[in-house]
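As you look at this complex, bear in mind that one protein chain is not there, while each of the others sits in place.
After this line comes chain A, so read on.
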Amino acid sequence: METPMILTHIESGVLTLTLNRPDRLNSFNDEMHNQLAEALKIAELDDKVRCLLITGAGRGFCAGQDLNDRNVSVDQETPDLGLSVERFYNPLIRRLNAMPKPIVCAVNGVAAGAGAALALACDITIASSSASFIQSFCRLGLVPDSGGSWFLPRLAGRARAMGMALLGDKVSARQALEWGLIWQVVEPEALVGYTRNLARHLATQPTYGLGLIKHAINSSATNTLDQQLDLERDLQRLGGRSADYREGVSAFVAKRQPVFCGK
């Protein structure tokens, strides 16, 4: 059997998805998209999975679209790149955004194009100090896709978003941290251990409540304060009905460690 392009591994409530085309810097082709879509189904359907960890195999994280793939061949008719975005990239980002479980991203190396957007679409993004982020689209006459043009100005501000998107320069992990694109930078040899522990910790937390938090924060991008206040009220109502809320309160009162079930 051929080597899978997405490796999946479940342990301690954490589903680890590894982008696995190391010889092509884990860049996407249609088949890899299909495999990733299948793997995300596990995360969505399996209650035992309470946290997702996404990383790349080899020295890169993800170089975006594989330019060798037929989608972008230049020798034939003008390709419809919009179709590939519509079919693969947009649904991927939408699913990550809507996933009611925390998603940790371990950026082990270069994250370029849609690969950078993928890293930014995750909830907690940790980069190796040797990693870098590149909005490479401008060099090919293209536009940051997979939410890139949406995430960048929100995370880093307009000036930095414009600089990154129009110049396509490499931004180091440290710079990305300073600009607020990501949550943490750790040394390369510590990345695997650090992110695994973080993901395992998250997998013991009140998953349902964390899902509500994601919902609230993701909605805030388009809501007015008024709408957001109403949404907070509704989500708090749901959170208050969860088993984990009861457990949290009773553990607090009894001065013991809570044991959350994620519901």
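Going forward, contacts are C-beta pairs under 8 Å (C-beta built on N, C-alpha and C of every residue); 3 or more make two chains touch, one makes a residue touch a chain; residues count from 1.
Here, contacts and distances are computed from a predicted model.
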Requested in this report: Leaving aside the chains on screen, match the unshown one to its UniProt name from "2,3-dehydroadipyl-CoA hydratase", "Phenylacetate-CoA oxygenase subunit PaaB", "Pyruvate dehydrogenase E1 component subunit alpha" or "Na+/H+ antiporter subunit E".
Outcome: "2,3-dehydroadipyl-CoA hydratase"
Query raised in the report: For the full complex, which residue in A:L67, A:L238 or A:A251 touches the chain that was left out?
Result: A:L238
Query raised in the report: Residues on chain A that touch the omitted chain in the whole complex?
Result: 215, 231, 234-235, 237-238
